[in-house]
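Yeah, one chain of the complex is gone here, protein chain that is, but the others are all in their spots.
Up next, chain A:
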Amino acid sequence: MISLLLAYITITLFAMILLGIYGVATRSNLIKKIIMLNVMGDAINMLFILIGYRLVFPVFPPIYESHITFEEFLSRAVDPVPQALVLTAVVIGMAMNILLTTYAIQFYRLHGTVDARDMAEVVGGEDL
């Protein structure tokens, strides 16, 4: 039952990743591109966390407390490695968001559009 639920969640997350790729590729509005990039990134992070989950009951967070024995801790705690990896990805995603939003806003202020199709025309470059 639980493993079926996990499979459903995994498939949903993969669908979200594909949706994010599709949105980044096909939407021409820069803000929508950023939103879809975030959807994709969050789905990937979620998938990482899910890989580290263990099907035991009760499951502990990876924090060692002195009132449980070390063997019990090892047999109950979830995998800490994916969480440590996602920590980095979240920070980098935040920095990426700041930079992308800044550029989109500045582009709008200078040229009055955030549409990727209009960019070549608005900036005055040659037709791509």
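Convention: a contact is a pair of C-beta atoms (placed from the backbone, for glycine too) under 8 Å apart; a residue touches a chain by one contact, two chains touch by 3 or more; residues count from 1.
One rule holds in what follows: contacts and distances are computed from a predicted model.
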Chain left out of the displayed complex - its UniProt protein name, from "Pyruvate synthase subunit PorD", "SRPBCC family protein", "Sodium:proton antiporter" or "(2Fe-2S)-binding protein": "Sodium:proton antiporter"
Absent-chain contact - pick from A:Ile31, A:Ile44, A:Ala77 or A:Met119: A:Ala77
Residue numbers in chain A that touch the chain omitted from display: 2-3, 6-7, 10-11, 14-15, 18, 22, 26, 47, 50-56, 61-65, 70, 73-74, 77, 79-81, 83-84, 87-88, 90-92, 94-96, 98-99, 101-103, 105-106, 109-110
